[in-house]
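A protein chain is absent from this complex, but the other protein chains hold their places.
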Amino acid sequence: MTAPINPADSLLERAPQALRDLVTSHFPQPWRWFANGLLADVAILAVFGLLFAALTLAERKILGRVQNRPGPNRTGPFGLLQPIADGIKMLSKEDIVPRDADHLLHFLAPVTLLASAIMAFAVIPYGRNLVPVDLDAGVLYFFCVGATTELAVFMAGWSSHNKYSLLAAMRALAQLISYELPLLLSWVPVVMISGTLSTTGIVAAQSGWRWGWMPTWHVFTPWGLAGFIIFMVSALAESNRSPFDLPEAESELIAGHLTEYSGCKYVFFFMAEYFGMTALSGMAVTLFLGGWHAPLPALEFIPSYAWFGIKLISLLMGFIWIRATFPRLRMDQLTRFAWKFLVPLALINLATAAFWSLSFGWSGPMLAARCGVALVLVIVPFVLLGRRLTAGLAPRSYAYAT
Amino acid sequence: MLGSGLLQGLGVTAKNLVGSFHDPKRLTTVEYPEQKTKLPEAYRNFPFLVSESAEDPMGTLRCVACQICEKECPPQCIFIEKSKDKKPDATGKMQIYPAVFLIDSSVCMNCQICVEVCPFDAIKMDHEYEIATTERFNALLLDREALAKPNSYFHEIRPEEAAEVDGRLAAERKAAEEKAKAAALAKASAAAKPAAPPSAVPPKAEPPKPSASA
Amino acid sequence: METPDQICSRILSRLPGAEVSVLQNPGPAAQHSLLVGRQSVLEVAEFLRDDPELRLDYCSNVTGVDWPEKIIVDVSKVSTPDPAGGAPKVTEVKTERVQPGYLEVVYHLYSVSLRHGPVILRTRTAGRDALAAVPSLTPVWRSAEFQEREIFDLFGVVFENHPDLRRILMWDGFKDHPMRRDYVEPEDYEWEPTPHGDLVEKAKKARAQAGGTPG
Partner (left out) sequence: MTPSPLVPTGGATVRAVNDEFHGDLLEVSMGPHHPSTHGVFRMVVTLDGERITKLKPVLGYLHRNHEKIGESTSYLGSMPYTDRLDYLNAMTNNWAYALAVERLGGLSVPERAEYLRVILAELSRLQNHVCLAGFLLQDTGASGTPLMYAFREREKILDLFEALSGSRMMCNFQRFGGCRTDASPAWLAQVAALVGGFGRFLDEFEELITGNEILMARTQGVGVLKGPAAVAAGITGPMLRAAGVGYDIRKVDGYGLYPRFTFRVPIGAHGDTYDRYMIRILEMRESIGILEQALRDIPAGPIMDPKAKLRGFRPKPGESYGRIEGPKGEIGFYLISDGSANPYRYRVRPPSFVNLTVLEDLCLGHTIADSVVILGSIDIVLGEVDR
């Protein structure tokens, strides 16, 4: 986050950078990079910490409304202070560690999880010129850091020395490894097409307008749409969200790997789940939804970081909506779904993207053919694989006894 | 196609999410301490003793300590001790009254059987449900002072049943009064007449023997 | 469906050695039952299940009944001739005999395929203590599995050849059989003082003073 201010931008657009310069100007020049980094850390923790708090409330409110009840509404006006009350409650609870637990791992697991979840925020471009660290291989870095969460969840489950936690640890490992693959494969086309692993580069590749009004986001291409869906499904699984919340399946494994956690450490897990969900959504916005770009040229007056925020929050709402609706999958179905459905689809999607890339120059009637072929390449495997996956499953009709 | 059932479900939840903001049928929550639902008349929760007047509840209890409810109570949560003396009840008739009437509300299961078996309409089910106490033992053992509630309260919570009970009691009272009047009249007329010659044979006092089939 | 008498005679014709009789139910329900000796209960049960006219394939209810030993007073009249030559003097002599107690197991059988029932099958143990054993009918009707375990638990009837005869409702270390009529509840376990205890005490005292019977 060292880019200089572009004076052509609007005042609001420049505001974060202006604030940054205001703060860092107090530091001597050799230390400015360090102050910059610290400032970015503070900003991320503050913004996403608040977002986490708001998200817990929003989740409970939305789940409530979906379920025909008002949700939390006792703490403060409309229950707005509920996250604070929850925080105070959770932080003031006794931290209970089982006697036979592996104390070191039991302690390290939430820390590792939270640390890796926060590290993932480093490479996401939150707005024009607003990326904490602009790495050349930002996307790779993001997913490497994300993979660490598997280790942390396994640590938590293993170290608790609880049978439910152990089962959850095994589940978490199997699940996260299974879904790492479709998750990675789903964004490879993006890298292929935009030709860069840098997150800012990918966002830049989605700038500009086709026909003067249609955004050139990857999601508006057939392979991009497919990739986006695969990415989001895998993201659901990676962040242990319903319907893939098997490690902490409360109706089967009490709370899974969280069974033996309480108080502050439990909050860490909770936070890490939401941070992970937010980071993955942020990456989805970057990769497929045009990053911080506005959806219409006429709306470009709204600052870029606001657009990023809007897209991010809509994706998060989608997570909550899905949680409110779906039952949970079973472990074997979960891994089958990954290996037999998502991975083949993602691989086929690579081919689709390759075709899209090769047919770059087609125009006129050939453009329609290009879209058609790509759509067929996306839809037909989806339908066929889906049919194979759900073979034997159908709504039934019933007979009546005489 | 895979996903059609999932999308359908998402549609229903979205409909409910939006519906809960404008459709009172979808948001049925009652904000309890501020709002309360209107209890139906039949609602029952713990018995109380009906007294005729609010001023002197102990003097006007309808209960005559017949102990039927005590016997019939399934969890045996009622304890009654009869009085040694008699007191005039609301109608002025001399009656035994309960010297002690205890209901252990920690054992009572609100089954209403005491109400059903009471021949005097003296015990009825209450509408009170905010009965939490901080003391687990003696605060839950309700004595007759705590149990007695006036007939006007009964009318307030169960207007239909109370009106029906009052009508029946009034009719019974009237019948009793008329009977008493007739008896008094007969007595007066008997007294007016010269006493009949005393019969040498005492009247047969033996009750008829039950038949063998019983 | 056949009456219990018809079923009884058919069982006897089919299984000549079986001890079967019909136990009349005097009440208005008029659900009479087949009383089967415990030696032949297994084959009778199999007959009832497999007989094409009965096909009692569904055992609905299995339960125990405790009949503790009863003292029966027989009154007989003994006449002693009057030495004075008058009418013989008749005196009543009461002899007490003890009817041994037993435990009874009652099975309510229905037919799902022929949709009739119930046929009530009862069998009795020889005694209430060491002799309280009957053959298990779980091999014939699996639905008896849990219910026989319950009877074993609560009544103490031992079911021979039951696949898994353990206590089911009471805990494993429990000693007595609480559904027996002479079961005395221990005073001390899981007891905590409540006003209700006092209440019951008071009620007992008051009734005792009034001269009534307690309870």
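The chains carry the letters A, B and C, assigned in the order they are written, with residues numbered from 1 in each.
In this text, a contact is a pair of C-beta atoms (placed from the backbone, for glycine too) under 8 Å apart; a residue touches a chain by one contact, two chains touch by 3 or more.
Computed from a prediction, not measured in an experiment: that's the story for all the values here.
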Of the chains that are displayed, which are in contact with the missing one across the whole complex? A, B, C
Of A:D245, A:E260 or A:E273, which residue touches the hidden chain? A:D245
Of the residues A:A117, A:L167 or A:A235, which one touches the chain left out of the display? A:L167
In the complete complex, which positions of subunit B touch the hidden chain? 2-6, 8-9, 11-13, 16, 28, 40-44, 68, 72-74, 109-113, 116-117, 125
In the full complex, subunit C touches the hidden chain through residues 25-29, 31, 57-61, 63, 65, 106, 108, 112-113, 115, 118, 120, 141-147, 150, 154, 167-171, 178-179, 183
In the complete complex, the non-displayed chain touches which residues of subunit A? 63, 66-69, 163-164, 166-167, 170-171, 242-243, 245-246, 249-254, 323-333, 336-337, 340, 388-396, 398-402
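We take it that only the chains that are shown with their structure count from here on.
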In angstrom, rounded to a whole number, how far apart do the mean CA points of subunit A and subunit C lie? 68
For subunit A versus subunit B, what separation do you get between their C-alpha means, in angstrom? 63
Which subunit A residues touch at least two other chains? none
Using the touch definition up top, name the residues of subunit A that touch subunit B in the complex. 62, 65-70, 321-322, 324-326, 382-383, 386-387, 389-390
In the complex, subunit B residues that touch subunit A: 1-3, 6, 9-10, 12-14, 16-17, 19-21, 26-29, 31
